[in-house]
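Here it is, the structure, as structure tokens.
Omission of a single protein chain aside, the complex is shown with its protein chains in their original locations.
As written, the chain order gives the labels A, B and C, with residue 1 at the start of each chain.
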Amino acid sequence: MSNLMPHPGRSIQLLPGPTPVPERILAAMCRDVLDHRGPVFQELGLSVLKEMQTVFRTKDPVIIYASSGTGAWEAAIVNTLSPGDRVLTIEGGHFAAMWTGMARDFGLIPDVIPTDWRTGPDPQKIAEHLAKDKEHAIKAVFVVHNETSTGVRGAIAKVREAMDAVGHPALLMVDAVSSLAGMDYRHDEWGVDVSVSGSQKGLMLPPGLAFTAISERARAATETAKMPRYYWSWTKMLAQNKEGYFPFTPATGLLHGLAESIAMLKEEGFDNVFARHERNAEAVRRAVCAWGLDVWCLDPESYSPAVTAVGMPEGHDATAFRKLVYERFDVALAMGLGKLAGKVFRIGHLGSVNDVTLLGGLTAIERALAIAKVPHSSGGVAAAMDYLG
Amino acid sequence: MSNLMPHPGRSIQLLPGPTPVPERILAAMCRDVLDHRGPVFQELGLSVLKEMQTVFRTKDPVIIYASSGTGAWEAAIVNTLSPGDRVLTIEGGHFAAMWTGMARDFGLIPDVIPTDWRTGPDPQKIAEHLAKDKEHAIKAVFVVHNETSTGVRGAIAKVREAMDAVGHPALLMVDAVSSLAGMDYRHDEWGVDVSVSGSQKGLMLPPGLAFTAISERARAATETAKMPRYYWSWTKMLAQNKEGYFPFTPATGLLHGLAESIAMLKEEGFDNVFARHERNAEAVRRAVCAWGLDVWCLDPESYSPAVTAVGMPEGHDATAFRKLVYERFDVALAMGLGKLAGKVFRIGHLGSVNDVTLLGGLTAIERALAIAKVPHSSGGVAAAMDYLG
Amino acid sequence: MSNLMPHPGRSIQLLPGPTPVPERILAAMCRDVLDHRGPVFQELGLSVLKEMQTVFRTKDPVIIYASSGTGAWEAAIVNTLSPGDRVLTIEGGHFAAMWTGMARDFGLIPDVIPTDWRTGPDPQKIAEHLAKDKEHAIKAVFVVHNETSTGVRGAIAKVREAMDAVGHPALLMVDAVSSLAGMDYRHDEWGVDVSVSGSQKGLMLPPGLAFTAISERARAATETAKMPRYYWSWTKMLAQNKEGYFPFTPATGLLHGLAESIAMLKEEGFDNVFARHERNAEAVRRAVCAWGLDVWCLDPESYSPAVTAVGMPEGHDATAFRKLVYERFDVALAMGLGKLAGKVFRIGHLGSVNDVTLLGGLTAIERALAIAKVPHSSGGVAAAMDYLG
Partner (left out) sequence: MSNLMPHPGRSIQLLPGPTPVPERILAAMCRDVLDHRGPVFQELGLSVLKEMQTVFRTKDPVIIYASSGTGAWEAAIVNTLSPGDRVLTIEGGHFAAMWTGMARDFGLIPDVIPTDWRTGPDPQKIAEHLAKDKEHAIKAVFVVHNETSTGVRGAIAKVREAMDAVGHPALLMVDAVSSLAGMDYRHDEWGVDVSVSGSQKGLMLPPGLAFTAISERARAATETAKMPRYYWSWTKMLAQNKEGYFPFTPATGLLHGLAESIAMLKEEGFDNVFARHERNAEAVRRAVCAWGLDVWCLDPESYSPAVTAVGMPEGHDATAFRKLVYERFDVALAMGLGKLAGKVFRIGHLGSVNDVTLLGGLTAIERALAIAKVPHSSGGVAAAMDYLG
């Protein structure tokens, strides 16, 4: 055990997921297993399935998988699409690119709208692209709500408006993995067909659960979708979920944690949670600016309240810097992913993080900048403090 | 919280999974999340991946999914087979029938050897069936090691012998979900190509992890297998597992528990664990016989050390009986599944169960038999006590 | 860690304390410390101090010590009495004898009414003894409500009636250590002046807290009591307890558990808890009788719902028998204490124990009786099952 906890004191996790798990949630999971075919489980099952509708702001059913968020994305594809279908993807970052890759692996033909990885999906371009698809060969549009790799938030409501403006019937599928419960998300109001999320972000749980909210149109699409499916089958899930049960053994321990997580979010109030993350994010950006480093996201309208990607000055490796911060100060930052590897590090500020913890983490970054001789000004912590004070 | 724990005292779980989670494992999981891209996680990842080879008794790599066991079965199919492939399945019970159904859902063509659901797979029949397949159109044989729905253990080594006797090159895929770590299992020695298991059985963890040991031949099959795959991709997994990492966020909390589970199994000794389960099983069967009820498995050679299915007398509903035991005594038994629904109930005796807990559970059954006016003799508990004494 | 948990499965604790700690309470304690001088603690402090009045059924203040129950007894003495004071004690068992010894160690002069250790305090004898004390030199009467060493319950209300009948002003001090929250207890209605209890019995907590309910007369006695005191000072405690704080650092972790314990007791209902223990006790006595062993308590009116002491046949050592049960079956029974050492073993049936666990424990005893060749009939478990069914 010793090697797994090398530092005294508590680690500070400033990741865009997994986020710190509050004690209350750890305690809620610290109990013997339930029979998932018995009435006590049933009550839990019905409760969390229903509460998750509140979290997604939807009247549509929500499915809970024992899997990572990636699994729920795979489920979205295999339940609604057929090999050879065209889909529109907006490659705004590493995770968006992964979904494009997954689409290809499943025999879909993705039309890719590239971006500079520093701005959000452009509704105008989406509209233009769809307008050209007169025969409606494009069956789905994949958009990432919060691109975890870049710290850019996509304007989902505007994407829906763009689709509606050109009258295109493609399904709107949204990756809300690192946004749900961390920033405003409205499955129904925004007209999303498939919303996908995971447990280890705004929901403050350990990884292991994935969530999908599914519109009526998306559910109807399962009837014609020709991809083979079993574990991910929405039909199998929805049939048993009606009674609070699951077709395959659910991750009961995490479901106990989920019930507690939702209770905590409701106690604090979703709006307060979102405001807290916005505030934390602004404090981080002020620190970054004061250091003279780059906030990677170029568009203030698209700043993510969940994570800030920070560009490293030329000649300095972000991955080595992140390692230094971790080993020297026991503060976990996220690395650059995909084509941003080595170029950015990322500071998560969602989940159960308060401002003194965040500031503690920023002190580690500021000190590490000095140790690593990264050119910077030293007032980042002070700027964040000023803003938060 | 109150509704979820209606009884004072501890529930007794006599399920063939989920099995009771020992305090040590609960405590090991009661900790904040790890950064799954950092060095502390890496050490954990390398360790559990390696230790799982010991558990499967293999030198082949073992993959760990965030999913239920069903997911690992799906993975076995999509990584090695192509639509239209023939497979041989032995329908020995509900779970065997599920895999046949899954095979069909993925466009495979199953040859099904039926059984009476009361005996194990017949190696002779398998050999005969394969011998007829001169062109080796059958690409895989699916066998369940411990059929959880019937309490029948399959003779995997003999199935392999049968396959070898007729020189058939099909892959041997084994469902070891409810057997691994609860009874002797030998992936290498028995010549298994794909072994599949889950966390909530012999490994004494909450549900949420699935495991697959993969032979070299099975890994080679991925190169020609045409099923689409992403989340389940062995290739993606094995590439990152080499360094102790995972392509998709792993269920880190459960992995902490897994490390503790393996430590506990090694402390007790696998052989001692297996012997304990055999002994518990025999005690249960003696109780069942003394009550004058049916041990569902007809062949003593095939008695399962993990679970005993018990046939209810005509005119008595096993599902209602199970409900009575649960509600009245807080003892969880398993219900009859598939075509055994209502006809049998099942007593699990694997995992972290000692004989006084088992006997406590048997007292509940004996009393419930009286309450439900099920024709029986009353000496079941006494018979089990005599045997265990 | 391995050596501390040698058996697979859960131990069955049939002790009259410590009793099993429910998962909910363990989880409630599994949290970082609180600042015991801050407002969050204050809320907890006020709450548990108030709730404990409900548990004791009193309007008098209740004090909570970080100590074992013995500490609270010491506190009762040093806060109300002076060296040389006479007290009346009824030596009904080992714990009663300990208080007599403690009284002597503090320079008090105990008048001891002996008993056979198999029946409760005799109110008639108490009345007669006090009637002779015309000058009221006796300052306090010490009575044990539930004598844990013998399984005999004392009739506190009748002791009070006897004292009142002869108009004696001595303080009535009651050891409710193993009775509180496990059987009916009424500090106010029964006219008790000092009630003393501990955390690890009916309250289902780990050991480490002691409780004292203190009547107005007892509080007044502190003004003339000449024993030196500091840690145990009621005055210091009561002064700070008014605001929810404590003069010396309280055991905050256990106080979190206490809040959960009280919540659980209220959910089940105190009357239901008491009835459950009465029922468990009767089941145990039926088993003992069926085995042909001795229920140590001779008076059915005084049978303890918390613990049953069982006399071993001549020539058989109860201590060795208890050891056998523990080592062979992982079932913890209590040993004989004081002059009953070796002569009785004791079966606790209070706290978070349900009847299947209790029956599991009884199977261990029945089997151990056979192994140890103790003369007995074998139908004890069956008799308990019949009663509980």
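Going forward, a contact is a pair of C-beta atoms (placed from the backbone, for glycine too) under 8 Å apart; a residue touches a chain by one contact, two chains touch by 3 or more.
Bear in mind the structure is a predicted one, so any value in this text is a computation, not a measurement.
**Student:** For a quick check of understanding: of C:L130, C:A213, C:A318 or C:M335, which residue touches the chain that isn't displayed?
**Tutor:** Missing-chain contact among the listed residues: C:M335.
**Student:** From the list C:L130, C:L254 or C:A318, which touches the chain that is not on show?
**Tutor:** For the chain that is not drawn, the touching residue is C:L254.
**Student:** Provide the residue numbers of chain A that touch the chain removed from this figure.
**Tutor:** Within chain A, the residues that touch the unshown chain are 1-2, 5, 7-10, 12, 20, 22-24, 30, 264, 267-268, 273, 276, 329-331, 352-361, 363-364, 366-367, 370-371, 378, 381-382, 385, 388-389.
**Student:** Mind pulling the chain C residues that touch the left-out chain?
**Tutor:** 3-6, 10-11, 13, 15, 17-21, 26-27, 29-40, 43-44, 65-71, 74, 83, 102, 105-107, 198, 200, 206-208, 227-231, 233, 248-254, 326-327, 332, 334-335
**Student:** Write the list of chain B residues that the hidden chain touches.
**Tutor:** Missing-chain contacts on chain B: residues 23-24, 26-28, 30-32.
The rule is short, and it goes like this: only the chains that are shown with their structure count from here on.
**Student:** Which integer distance in Å separates the CA centroid of chain A from that of chain B?
**Tutor:** 33
**Student:** If you average the CA atoms of chain A and of chain C, how many Å lie between those two points?
**Tutor:** Taking the mean C-alpha position of each chain, the two centres sit 53 Å apart.
**Student:** So the centre of each chain is just the mean of its C-alpha atoms; given that, what is the distance between chain B and chain C in Å?
**Tutor:** The separation of the two C-alpha centroids amounts to 46 Å.
**Student:** Among all residues of chain A, which ones touch two or more of the remaining chains?
**Tutor:** 26-27, 30-32
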